[in-house]
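Only a single protein chain was left out; the remaining protein chains are all shown in position.
For subunit A:
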Amino acid sequence: MTGRQRGGGEVVCSIYSVLALVLILVACVELGDAATAVDVYRLIQYDLAGAPYGSRFSGLNHHAGSEPFAPGADLSRTVVILPVRELNLTLLQEYITGGRAIGGLLLLLPQDIGNKIVGGNKNKDIGLVRSILSELEQLLIHANLPYPVYFAFENDKTNAVLADVRRGDAAGQPASAATGGYKLVVSTAEPKKVSSPTITNIQGWLPGLKGEGTTQLPTIAVVASYDTFGAAPALSVGSDSNGSGAVVLLEIARLFSRLYSSPKTRGRYNLLFGLTSGGPYNYNGTMKWLRSFDQRLRESIEYAICLHSIGSSSNELWLHVSKPPENAYIKQVYESLSDVAKDLGVTVGIKHKKINISNPRVAWEHEQFSRVRVTAATLSELSVAPELLESTGGLHDTRDAVDEAAIHRSIKLVAESLARHIYGYEGKNINIFADNSSLGINPSYVNSWLDLLSRTPRVAAFLSKNDPIISALKKELSDHTDEVHVQHEIMDGMFSFYDSTRATMNIYQVASVTFDLLLLVAVGSYLIFLFSFLVIITRGLDDLIHMLRRPPQRKTKAA
């Protein structure tokens, strides 16, 4: 009999353990049932020469709040929601540099920044928002913020949440655990340093027609950097800086590949096309690319044209040089450009900036060429050299920052001046790449590449070696040129980046603790009332009083 009991006991034990396991498993089931889930993009986090910049945290789990706040309010457990449209930059300065401790920052970007708008009546608003965005970006990337900062696009759900939060704040009840409200939760891993970020340079070689002798043909290089840097790396599409340059380069490569396809029209110059990376970081990639050249190639380069930001609508372009403008080569390049420019209705000015070898700052791509004694110039719409991490394609630099007509003009300008020089038609009245001819600029090609680049964030540290955009650019160049070579390098140690650039933010509507307590009191009193009601109905009032009096009587009995 004891054996049977023991067997029975074992069965009961196993049942209990299975039950416990099931309960533990069920307890771990966590379904995401937020009121809303929003895609958010984190502010960049990077170290520059060891100094930390950007937002240093990514996890978020705080209540939402919005302006205006009471002067002495404690915001260290609040996420401040700020729509960029109505941003007050001095207020933001307070949070960023004034050292006011907040739990997190959520910046809401207007929807139309992300999309291509047709029609001109929104231009003024968009222009204002763009200038706010560029100022905001410069402020954020040079600050060291000990809390998570996220960007999100405005939509109906976020507008509703913001309106609710503002209403709650206006009623004098800032959201916290005691008074309910909204809770914003982003659960991601802690950001880790990106180990050995690679920069990839893609070059295409179009050889010229070799004459009777075996002398080395001269080379002309056309270079543009294609990567970007911005406050939100997942949104840094850099349409103008430098998507426009990359697209112009691709179209020029296509046009010259047509010209060079037949030996009768092949010029006596080699053409070298270079899509470089590492542009925002003092043109680090260009330097490494140039270093990989062998002596003969470097000496054969007659001159190099670098393209940077030539896509927005202004009729003025600048040729930036580091050799003095009186230099014969520079003069020739400038004159050929301005000849063509006259016909197109564009003015090309010349700006001379001496390079200082001891200064590590490289503001223009041609300066890297000048440091290895190659004649080069940069064509850009910017008249002043940008500072470090400025004009590198950021939040404001989206598809509609680029004017297609301006890009067509720039393509025409550079291609015509190159062709006239190569074929010796300088100063002649000739239109080699006439519109509607077989050598005309293909607008749909240009537009489709612009659209693609404007959809692809291209911060170098987050582009792997086999990233789709790099493969696409490589394939495109190999279609137009004879030899394509891809060079992978590790980025210089001065910059280091941290990952976790995009996440999903859950917005929960939470009830306050007081509500739960009140509910408990209500339900408890209801149950007590029900109990007494039933006792009175079925057994009579005396029984109820008996029940309440019984415990004290028992106690006295025991004593």
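The rule is short, and it goes like this: contacts are C-beta pairs under 8 Å (C-beta built on N, C-alpha and C of every residue); 3 or more make two chains touch, one makes a residue touch a chain; residues count from 1.
We take it that contacts and distances are computed from a predicted model.
The complex appears with one chain absent; UniProt names that chain "BOS complex subunit TMEM147" among the candidates "ATP synthase subunit delta', mitochondrial", "BOS complex subunit TMEM147", "Cullin-3A" or "RNA polymerase I-specific transcription initiation factor RRN3". Within the full complex, the residue among A:157, A:268, A:291 or A:539 touching the omitted chain is A:539.
The residue from A:430, A:513 or A:548 that touches the chain not shown here is A:513. Along subunit A, the points of touch with the absent chain fall at residues 26, 29-31, 33-35, 177, 180, 183, 185, 508-511, 513, 516, 519-520, 523-524, 526-527, 530-535, 538-539.
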